[in-house]
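Left out: one protein chain. Kept in place: all the others.
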Amino acid sequence: MKRAKRCLTAVGSLTAMVASLLVGATAPAAQAAAPYKAAWIYVGPHNDGGWSQAQNDGRLYVQKMLGNRVETTYKENIAVGTQFSQTVASLSAQGYKMIFATSYGYVTPQIAAQYPNIKFEQATGTLVSKNVSEYFGAAEDTVFLSGMAAGAASKTGKIGFVVAYPIPEVIRHTNAFALGAQLTHPGATVRIVWTHSWFDPAGERKAAQSLYSAGVDVLGQNVDSPATGQFAESVGVPWVGYDSDSSQFGPKSWLTASVYHWGPYELQQIKNAMAGKWKSGFYYGSIKDGFTSLAPFGPRVSAKTKALILTYEKKIENGTFYEFTGPLYDQHGKLRVRKGVRMQVLNGGTNSLYGMNWFVKGVIGNPNG
Amino acid sequence: MNNSLAVVLIASGVAYGTPLLFAALGELLAERSGVLNLGVEGMMLVGAVMGFWTVERVHVPGGLALALAMLVAALAGTVMASIHAFLVVTLRANQIVSGLALTIFAGAAGLSSYLGNDLNLADLPARHTFGPLLPKALQKLPIVGPVLFGQNILVYLSWVLVVVIGLYLSRTRPGLNVRAVGESPAAADTMGINVTAYRYAHTLAGGALAGVGGATITLALTPQWVSGITGGSGWIAVALVIFAFWRPALCLVGAYFFGALQAVAPELQARSISLGPTVLWTGALPYLMTVLVLVVAASGTARRRLGAPGALGTPYIREAR
Partner (left out) sequence: MRVSIEQRLERPRWLVVAVPVGSVVAAFLIAAVVLAATGHDPISTYKQLFQAGFLQQGSLTQTLSMATPLAFTGLAAAAAFRMKLYNIGAEGQMYMGTVLGAGAGLYFGGRGGPSVFVIGAMVIGGAVGGAGWALIPGILRAFFKASEILTSLLLNYVAGLLLTYLIFESESYWRQTTGFNATVFPTGKPLPSSAIWPKWVLGVQGGLTLPLGAFFAVACALVLWVAYRRTRFGFEVQVAGDSERAARYAGVRMRRKVLAVMALSGGIAGIGGASYVGDFSHSLDGDPNGLQKLGYGYTGIVVAALGRYNPFAVVLIAFLLGGLDNAGNTLQGANFPAGLVGVVQGIILFSVLGGELLSRYRVRATGRPKPTAGANRGPAKLEPTNSGPLETSGRPAPEVLA
């Protein structure tokens, strides 16, 4: 019956369509108070259970907080390059004022210059200009804490870590993870497998399986799908996720994960823009800002480990502890960061968070892929 | 021993090769009747999403839910294949273009993605999955444990299917008929074989198996649904059929070989065995190996003895006889 109705509707709309084509386009109804229009652009599907989904959660948060004062939309699976420019052009034509470009390489100086009236907020990059802000978060802190859980859960001290591409972001997270594991399990090693993809359930599962067959007894990941966890669950091995709370994919294996909360920052920026106070800048969110946090712990994390992790979380929050403080040795035993020196986000070349291209001691794998 | 590189690779080959095997057997049936279907990827994706949907939404005991899911996946694949069959058998459209259109229609940016999103299937673990069928003790046996006894029921089902399809094509009347249709539809027609019916039936059967292959991914290998979950398996399945000289048993060998090749890159990395630029080498290995096999398969005596169905890709036009 419902279907029949739908068909009738279809026929009705068809007639209407023909009529409207004959009559010509009608003017859109005038709106009382125009909501502020902001768009999010995702590199993957909006419900990938990882990166893009976390971004979409940010959008939904903004929409919920501001209600009908904003109008938000998203575009998913948008390729870097021409497709991004095409998307920006159409969003601009539809009157969108602010664009959250949620992947590296989306916004180029050319595009920024071409649309001076659009405020670009780009995640994970470094390009800041008059109308481009960059934002990201210190996930290394929370990844470090999740590494502590992994180290404590390991009996042999051999931990596996599934990683995407050999770039500084991934390398810094791997290093933080290893440092955390070594804190709770001195001498622990972290063995890595590159998947050469940000999101590839089949490849991630294969990577997890090969790490397991190479003898690791805890698995972690810096890729987006929960496939590692599903494998871990199937062989009964503890698992640390990334990006989002995916405990439902491996309830018995789940330890914890570093997660992002993009929403509060995005809300603040939109509010600023609506009030005409928006200024471009480089934002690096932290645990303190509520930008990054640990997902709830799973049953395999002991009370003692939880307490220790929470202690370190507090220390990181109030600045009395920072995992990337010297002395730091690379995987070949060479001293990279001298005692007492704190690594910085942007300054320091390959000894900065954004430039790191070497693995710390205990990571087994090639930082060049 | 069971963690040695060779055993792990063979065991992974069997596990990861199984969806490929189902899809390739289906494509083999269609091609044997003379219909090339490049829409395998799309049919697998629709099977993958509908099989997953059944397990999530139909609340019956696990085993029944999984069996039902496979049926639904097969049905979904069949429906997709019927579009192709109608276009190329009845309307005699270009088989290559129609197959590609089917992949666009049903694929990662099409129907399968629409269904998965509309039915809210993302970010859920499968409620039931296909796990190892046999007792743990058997799975621990050296070599045969992980390779043979550690597999799920779909693997054993695929073995049965290989035998059944092999016998069907070589020993039964309809099987011989379909080969005649694929080799020379005009000759088959004069023999009183209904070319259209045979082509429809085998194209649809091919769709059903592609659907099952897709659901094998979402219910056994990586038990979740996400847009584009098959990640190109459908294309590899099409290549496999040629690789296997249109022989079911060789499909099995080829599928497992492919499955194992895909596990080579991570296995070598995890064991700190470096072969230079890994992404290039090990990533490209499965594709380059297939090209090599295709060349060997195509050249010389192999082709004459084991060649493609003569009328593959050709519409049959009775009036043009």
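A and B label the chains in the order they appear, each numbered from 1.
Just so we're on the same page, a residue touches a chain if its C-beta (ideal position, glycine included) is under 8 Å from a C-beta of that chain, and two chains touch if they have at least 3 such contacts.
All values derive from a computational prediction rather than experimental measurement.
Touching the missing chain, out of B:153, B:186 or B:253, is residue B:186.
The missing chain, though absent from the display, is touched by one residue of B:91, B:144 or B:249; that residue is B:91. Among B:11, B:48 or B:102, only B:102 touches the chain that is left out of the view. Residues of chain B that touch the chain left out of view are 36, 83, 87, 91-98, 100-102, 104-118, 183-187, 189-190, 192, 227, 232, 235, 238-239, 242, 277, 279-280, 283-284, 287-288, 290-291, 294-295, 297-299, 303, 308, 310-321. Touching the omitted chain from chain A are residues 3, 6-7, 9-10, 13-14, 16-17, 20, 25, 39, 43, 45, 72-83, 85-87, 89-90, 92-94, 103-105, 124-127, 165-169, 196-198, 346, 349-350, 354-355, 357, 368-369.
We adopt the following convention: only the chains that are shown with their structure count from here on.
Centres computed as Cα averages put chain A at a distance of 34 Å from chain B. Taken in their complex, chain B has these residues touching chain A: 3, 8, 12, 16, 109, 113, 117, 122-125, 131, 217, 221-224, 226-229, 231, 262-263, 266-267, 269-272, 274, 277-279, 283. Partner chain B is touched in their complex by these residues of chain A: 45, 47-49, 53, 77, 160, 191-196, 199-203, 205-207, 209-211, 213-215, 225-227, 230, 234, 246, 248-250, 364-366, 369.
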